[in-house]
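Every protein chain but one is kept in place in this view of the complex.
Each chain gets a letter, A and B, in the order it is written, and its residues are counted from 1.
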Amino acid sequence: MVDALERLIALEDIRAVKARYFRCVDSQDWDGFAAQFAADAVFDISDDLPDTVVHGAANIADKARTSLIGCQSVHHGHCPEIELLSPTTARAIWAMEDMLRWADSSAPIRELHGYGHYHETYEKIAGRWVIKTLKLTRMRVDTVPR
Amino acid sequence: MVDALERLIALEDIRAVKARYFRCVDSQDWDGFAAQFAADAVFDISDDLPDTVVHGAANIADKARTSLIGCQSVHHGHCPEIELLSPTTARAIWAMEDMLRWADSSAPIRELHGYGHYHETYEKIAGRWVIKTLKLTRMRVDTVPR
Partner (left out) sequence: MVDALERLIALEDIRAVKARYFRCVDSQDWDGFAAQFAADAVFDISDDLPDTVVHGAANIADKARTSLIGCQSVHHGHCPEIELLSPTTARAIWAMEDMLRWADSSAPIRELHGYGHYHETYEKIAGRWVIKTLKLTRMRVDTVPR
């Protein structure tokens, strides 16, 4: 099992993974974004985009990249509930809010302002915590049409 | 007194209490919400609703439930200042933001968007941290009338 100090270190390190996830997506640092996921990670945003479940870190970063072309995005995470399941596995729920704006006049919507939760699992691989699975659920999404 | 490791564990566990508080209120999980409070907790939201100071976990959950009928609520907490006072008592200030929307046409207002701080005390009872007292103060509240 995990002793108290190991658990605290894991919680800090998992929070840092998600902090990099948010900074990388909003600065469109796609290599940095991909590095927060396990090679075989699963990214389920089917609550936003029907049937959209992406497999693999490289595909996940590519999906985020193409979804956010021409978009200034702001993603914020709040108040995680992180539970360590073993020395190398954990799960977490993060509250989230995103504010997306597309300047490009060919984009179908002008703005999206959403609220929801990430339901995630994490795995420690080669000494580094990464996101293994992510499912986004939504409480509310407001959009401004073009 | 409390040693360094015990203090760190308490801070993590108190953050998790408040994270569950937020998730439970926004998912209207009233049993989960009530479980974050001491049986004799005091919930002072008189800055929002004059004279509203509710006593007892069950009454607090019931007050939240009836206040949010027909409402899609989003509550976020930020940047807590948590101070451990003893092995079983603590106090905290949390910045907060709430975005409430009532679909029901009989609700007196359509939306509320507020900003403020929770001033709280916590107690560890039977090995579990819970909220003992909560007072919400407001910096700004914007409402959209129906």
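Definition applied: a contact is a pair of C-beta atoms (placed from the backbone, for glycine too) under 8 Å apart; a residue touches a chain by one contact, two chains touch by 3 or more.
The structure presented is a predicted model; accordingly, all values stated were derived computationally and were not measured.
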Residue among A:R20, A:R65 or A:R110 that touches the chain left out of view: A:R20
Touch criterion as defined above, residue of B:L8, B:A41 or B:A61 at the omitted chain: B:L8
For chain A, residues in touch with the removed chain: 5, 8-9, 12, 15-16, 18-20, 22-23, 26-27, 72, 74, 76-78, 99, 101
Residues in chain B touching the chain absent from view: 4-5, 8, 11, 78-82, 93, 95, 97, 115, 117, 139-140
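The definition used in the following text is that only the chains that are shown with their structure count from here on.
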Distance between chain centroids, defined by C-alpha means - chain A, chain B (Å): 26
